[in-house]
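All protein chains of the complex are present and in place, except for one that has been dropped.
Which chain is which? They are A, B and C, in the order written, and residues in each are numbered from 1.
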Amino acid sequence: MDYSQTIAHIHQQLLLEKNHGQVAGYIPELATVDSEKFGVCLINTDNVCFWAGDWQEQFSIQSIIKVVTLSLAYQKLDAQLWQRVGVEPSGTPFNNLSRLEHDYGIPRNPFSNAGAIVVCDVLMELFSDPREVVITMLRTLASDEAIHFSQAIAASEKSEGYRNMALAYFMKSMGNIMHDVEDVLDLYFDVCSIAVNCEQLARIFIYLAKHGRSADDRHSYLSRAQAKRINAIMLTCGFYDEAGDFAFRVGLPGKSGVGGGIVAVMPGEFSLAVWSPRLNEKGNSYRGLRFLEQFTSMTEKTIF
Amino acid sequence: MDYSQTIAHIHQQLLLEKNHGQVAGYIPELATVDSEKFGVCLINTDNVCFWAGDWQEQFSIQSIIKVVTLSLAYQKLDAQLWQRVGVEPSGTPFNNLSRLEHDYGIPRNPFSNAGAIVVCDVLMELFSDPREVVITMLRTLASDEAIHFSQAIAASEKSEGYRNMALAYFMKSMGNIMHDVEDVLDLYFDVCSIAVNCEQLARIFIYLAKHGRSADDRHSYLSRAQAKRINAIMLTCGFYDEAGDFAFRVGLPGKSGVGGGIVAVMPGEFSLAVWSPRLNEKGNSYRGLRFLEQFTSMTEKTIF
Amino acid sequence: MDYSQTIAHIHQQLLLEKNHGQVAGYIPELATVDSEKFGVCLINTDNVCFWAGDWQEQFSIQSIIKVVTLSLAYQKLDAQLWQRVGVEPSGTPFNNLSRLEHDYGIPRNPFSNAGAIVVCDVLMELFSDPREVVITMLRTLASDEAIHFSQAIAASEKSEGYRNMALAYFMKSMGNIMHDVEDVLDLYFDVCSIAVNCEQLARIFIYLAKHGRSADDRHSYLSRAQAKRINAIMLTCGFYDEAGDFAFRVGLPGKSGVGGGIVAVMPGEFSLAVWSPRLNEKGNSYRGLRFLEQFTSMTEKTIF
Partner (left out) sequence: MDYSQTIAHIHQQLLLEKNHGQVAGYIPELATVDSEKFGVCLINTDNVCFWAGDWQEQFSIQSIIKVVTLSLAYQKLDAQLWQRVGVEPSGTPFNNLSRLEHDYGIPRNPFSNAGAIVVCDVLMELFSDPREVVITMLRTLASDEAIHFSQAIAASEKSEGYRNMALAYFMKSMGNIMHDVEDVLDLYFDVCSIAVNCEQLARIFIYLAKHGRSADDRHSYLSRAQAKRINAIMLTCGFYDEAGDFAFRVGLPGKSGVGGGIVAVMPGEFSLAVWSPRLNEKGNSYRGLRFLEQFTSMTEKTIF
């Protein structure tokens, strides 16, 4: 199927519409981005690529990386991982402490900040150099050695990351963080800081459209059953307190980040990355959501 | 695809396994059911039927009816309905009051008890005889005029329904119930009391596998976009506090009831009903969940 | 000690100050009261009376009655009563459901609505005609047979009492209400509806300034140890979510009602009633609180 026209059409139309929302302001370094950037890239399982707009411009991957770190931990530990983090939607914002207290320090799901911090703690257990493992997976999937950490972004987040410190220290008090809190958060902020563009992001997520395998089938990152489960968690928990709404409107597993990126996956068919920095009040890209809603309506490509 | 052998095989194997959980005890009339009953029925979009075990025995539909009442309200009101009830997973048990208080009387989703009670209030607004409208939809979809309300079950629930009274009065105090609380709960308990068997249930839910249309294409209950959205809500909210786990293990939209029934839908392919009365601690059929998990693993039929 | 001048002085000064707050609007019948009424009456343990302003005008006793109903239940059951209701401040508004859910249907204290409803349920257990017992206690203490229930107020509250219905049904679902919910709430609304004036109210509460005994020492309503404990509960829980602030500013045990009345007790010395219908945002009489704060500052009469 040729998505060129559909993508171009929706992209153009949205540029004519009024844009809404705010660029993430709480990370000083992110606040400087041009708020009107708008890129799209779709890669299908035959490795054909469709694009529009600022698809080659780099932005900060932020929470989208949580899917990759989760996949690395899940591949190694399989079901054992769920003793440290749940798979249920939380019904609360991404950095909520009350829920965590109620659940004795076990985060509800791996895409809340608390859950992703636990996953980083797990990666420190599993790998001697977890940063290297993460960046290698991204570079291999995207066939692009240029993907890199952004020290400026990571440093900027660390300087203001008091809420994440609170989450991590709370979990440590409950026995669910094994390593030094500052070291775990360093890893967390580093992986969130990675810079990607829409093409790289779409290429990276193709393993979830291909049941765990890379585009060239040379690497298997997850078993078929594991890939299904990561997709399920993306669907139920991928959009903070707006996960139900995303499933409802878009109908694809996906994950957003406060850098304005969103990636969505149609299992067996394609991976699709959009980027637009203005965020709605739930912290998800306003124009990104609009694009995906219209794209799935027009193409009837949805898992439901 | 012929599912006969797969269904027979899993059904037999599970009969050999130890059964777990408790029959719903809080509704006196439900507690008398034979706990070892176990039936399965799958209907595909070509109207071919596959079955096993006690697929022709009747049980109480209970919360599964919430999908039907929601569909009726949604068909009439479309997006306007979401002013009265949300579409987000709640992260709490099915009869939680705290969440409702936090959200000013707007239930998080239509499959919580509070949400389903609001939907009943809406049906009383929309239809002069909502019981008739509900039962007619079921009879038409199942091509079976014998489907009926169970006065004994409904009366039994009303006699112990204090928590639902509390939920309904709380929402009335917040202005989200328009009619008399006792009348709304009468309707709620009546529709939950309806008796069905696995075959009827599978036939009823075929409209969600067929993008809103009946098996014979003569009736349209929902638009394609609406059907997709009901399926999305089933996936994210269909299993109380275990919705994430169901999406994760089974990977299909579905809905459970405390009568021990579960229905799951593979859009474009089939509707599948299972029944086994023993419930796990989250209130979902133990053996029903086991069946669905094994069925989707063996057939690789999943939306993810 | 002669309090005439102090009372007159503060009363006059406050009349010159701008009045703030709103008359309770949620009970239709209460909303019609003249918002600028302002009365004071102090009775000391020698039965000497000091007064100012509208001290002889009647108003609705509302939540202040909860102290009397609690005393009646406590006199009969002593410590056994605390199996049904706690003695801890709740840290939440007077009609909160979340806290109650967290505590499995045991209200945190007897002055929350939930707690007072449980006390009414207890009175129905203890007395064949609890209304008669309550009104007789009030008439005897005030030496005034004219004190009466207000059917208009009670009916007005019942017509809008959905939140209290929710609280009561929730507690019934948890096994902490024994009688029919509507009967218990009828009693609750009836005792809250009683009309009193400042003099009557001050006379009634003298038993808590006299360690459980009536002004003429002919009746003993509570043991010395019990009276101390009721006073302690008034101090820690008497002002909804503002109890700490009242202890802090005024420094006397007391109880407020949405009718605009407040009663305060200096053990061993006096009972003091004030009335002014405008309520602050926490539901306590604005001018009443101002009066008590200034009175205890000027006289240095405080338990601390």
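Here is the rule we go by: contacts are C-beta pairs under 8 Å (C-beta built on N, C-alpha and C of every residue); 3 or more make two chains touch, one makes a residue touch a chain.
Everything quoted here is computed from the prediction, not taken from an experiment.
Counting contacts over the entire complex, the absent chain touches A, C. Contact with the chain not shown here comes from a single listed residue; of C:D183, C:D245 or C:E281, that residue is C:D245.
Among A:R163, A:H179 or A:R224, only A:R163 touches the chain left out of the display. Only one of C:T236, C:S256 or C:S271 touches the absent chain when the whole complex is considered: C:T236. Among A:Q5, A:T32 or A:S98, the one in contact with the hidden chain is A:S98. The chain not shown here is touched by just one of C:R108, C:K210 or C:R287, and that residue is C:R108.
Across the interface with the omitted chain, chain A contributes residues 96-98, 100-102, 162-163, 165-167, 169-170, 172-173, 181. What chain C contributes to its contact with the hidden chain is residues 86-92, 99, 108-109, 224-225, 227-229, 231-233, 235-237, 241-245, 247-249, 251, 253, 267, 297, 300, 302-304.
What we mean here is this: only the chains that are shown with their structure count from here on.
If each chain is drawn as a node and touching chains are joined, the picture is a simple open line. Centre-to-centre, using mean CA coordinates, chain B is 48 Å away from chain C. Centres computed as Cα averages put chain A at a distance of 32 Å from chain B.
Separation between the centroids of chain A and chain C, computed from CA atoms only, is 56 Å. Among the residues of chain C, none is found touching two or more other chains.
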